[in-house]
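In this view, the complex is presented without one of its protein chains, the others remaining in place.
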Amino acid sequence: MSTIKSNLKQLGVALPSAPKPLGNFAPFIIDQNTLMISGQISVDATGNVVRGKLGDDFSLEQGYKAARLCAIGLLARANAALDGELDRIEQLLKLGAFVNATPEFGDHPKVVNGASDFMVEALGRKRGEHVRFAVGTSSLPSNAAVEIEAIFRVRTD
Amino acid sequence: MSTIKSNLKQLGVALPSAPKPLGNFAPFIIDQNTLMISGQISVDATGNVVRGKLGDDFSLEQGYKAARLCAIGLLARANAALDGELDRIEQLLKLGAFVNATPEFGDHPKVVNGASDFMVEALGRKRGEHVRFAVGTSSLPSNAAVEIEAIFRVRTD
Partner (left out) sequence: MSTIKSNLKQLGVALPSAPKPLGNFAPFIIDQNTLMISGQISVDATGNVVRGKLGDDFSLEQGYKAARLCAIGLLARANAALDGELDRIEQLLKLGAFVNATPEFGDHPKVVNGASDFMVEALGRKRGEHVRFAVGTSSLPSNAAVEIEAIFRVRTD
């Protein structure tokens, strides 16, 4: 069993099938050693969008969990891109995170840590360490709470 | 005649001259095989900014058209970057799209499809398929309705 799949099993996370894009675009593209994953909104294990606005009707804890769901969806897409061979991931390079929030909100990093923490737990510290941006947005597709895009470096053999 | 230029002719689209940047930055940069294009706001064929806020005074149909104008501007810049040889485009890799919208809006994907659909029509399915993010924003330069950045893989010979 691969290391990443072992980690996921220990975390009690079963990757869902890769979420379908909500528009006319690809869920992922592999360009040489770079795997780019489209913006993934927060969707739960049954496929329902997790909606909410931080600073309003949605708590930090809910936001953290929503960001974690984005990361799980990103990894599900990576799994599909790599034909189930998740250990072809050499490193998560970047997360770009958008948090649906009110104009007064300022705790975006605590929300997005839900995705970053999960990536480090699933990939391990060395492969999971990444750069990121985390910003607020006034609205997201389907009124989702969080949307995150990702870039991985992968082995292409 | 190149395939992409034939497609554009069939679509009835004449590429404008590449829109000038609104600040101290380059409209495009070619780094090895990667062509990066700066964020392109919605500008019509006569150079006027297409302004509006989705969810407020701007309909989905207007938004779709505004996103399409961003894509036309991106392709005009690509054309300038490639000295008019558009067929040096091997693939559109990514669109990063920001939609000027009210806090309640949730149909960003339908808006941004205006850009994605155009790219697939102009470049063909194989070269036009891309990853993307589509998010809301509370404000954009010159109160434009949409801003989109792009990354292409290009032939450098």
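Here the chain labels run A and B in written order, and each chain numbers its own residues starting at 1.
Please note the rule applied: a contact is a pair of C-beta atoms (placed from the backbone, for glycine too) under 8 Å apart; a residue touches a chain by one contact, two chains touch by 3 or more.
Fair warning: this is a prediction, and the values are worked out from it, not measured in the lab.
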Checklist entry - Which residue from A:N24, A:Q40, A:N79 or A:S116 sits in contact with the chain not drawn here? => result A:S116
Next on the checklist: Using the document's definition of touch, tell me which of A:T3, A:Q62, A:T102 or A:S142 contacts the absent chain.
Outcome noted: A:T102
Item to check | Chain not shown, touching residues in chain A | outcome: 55, 91, 93-95, 99, 101-110, 112-113, 116-117, 120, 129-138, 153
Next on the checklist: Which parts of chain B face the unshown chain closely enough to count as touching?
Outcome noted: 22-29, 31, 36-39, 53, 96, 98, 102-103, 137-143, 147, 149
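Everything that follows uses one rule, which is that only the chains that are shown with their structure count from here on.
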Next on the checklist: Distance between chain A and chain B based on Cα centroids, please, to the nearest Å.
Outcome noted: 25
